[in-house]
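All protein chains of the complex are present and in place, except for one that has been dropped.
Let's look at chain A:
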Amino acid sequence: MMLTLDTVSKSFGALTVTDGVSLSVPKGEALGIIGPNGAGKSTLFNLITGNLMVSAGRIELMGRDVTRMPAMKRVRMGVGRSFQIPQPFEGLTVFENLLTAARFGGAASHDRAVHDCAEILRRTGMLARANQLAGDLSLLDRKRLELARALATGPELLLLDEIAGGLTEGECRTLVDTIREIHAAGTTIIWIEHVLHALTSVVERLAVLDFGRLIGVGAPDEIMASREVREIYLGIEV
């Protein structure tokens, strides 16, 4: 099993943002996470990556208990992530953003890292921007950089947070193709997304979050057909 969440909860004071979530993700799977805004999707990501620590519950990564492990160690174990709002290192170039990820997250040698970063830039369509300052990028390029930088850590588990939001249809298709390629190469993917057609064209299972609780996991068709999901997520009264 790549990832196991066992009744994971997170509270900020009286507010419970993640409420007893249990979920297993086998190696090589692509899992989508959906839910309305404020359902606790990004918080769940932060708990998996270690950017936030759980209030209760247990997290296992590749059979190892990582519940109290800091974020940077989880990265080195193979957890790569993108942020919902792109968080580039603005004072570094696009290439240096990736190089930082490869040298620290991937622990590769310098020459290996340079080669890998250039290849990732090519795959994500960012090669022409390699030597541009990340702070000068457009939104689309910032999103591409998020994906590219996450890949540079050499992830076995890749967490993508609304990476397709705000993109045009054409841009979205290109992105989906890239994600499919990454998945086909054996990387386990967990993807939070509101652009459902993009999501369902890649993932094998969908998980639905509402008010921090996991209210359903299953094949995308089944989930989308579920009355509860349609009511909660799509706001359709059935």
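As a convention for this text, a contact is a pair of C-beta atoms (placed from the backbone, for glycine too) under 8 Å apart; a residue touches a chain by one contact, two chains touch by 3 or more; residues count from 1.
One rule holds in what follows: contacts and distances are computed from a predicted model.
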item: Choices "Branched-chain amino acid ABC transporter permease", "Cytochrome aa3 subunit 2", "Isoquinoline 1-oxidoreductase, beta subunit" or "Transcriptional regulator" - which one is the UniProt name of the chain not shown; value: "Branched-chain amino acid ABC transporter permease"
item: Absent-chain contact - pick from A:4, A:18, A:43 or A:153; value: A:153
item: Contact partner of the left-out chain, one of A:20, A:125, A:165 or A:216; value: A:125
item: Residue among A:76, A:180, A:194 or A:230 touching the omitted chain; value: A:76
item: In chain A, positions touching the absent partner; value: 49-51, 70-72, 75-76, 81, 83, 87-93, 95-97, 99-101, 103-107, 109-112, 114-115, 117-118, 121, 125-131, 149, 152-153
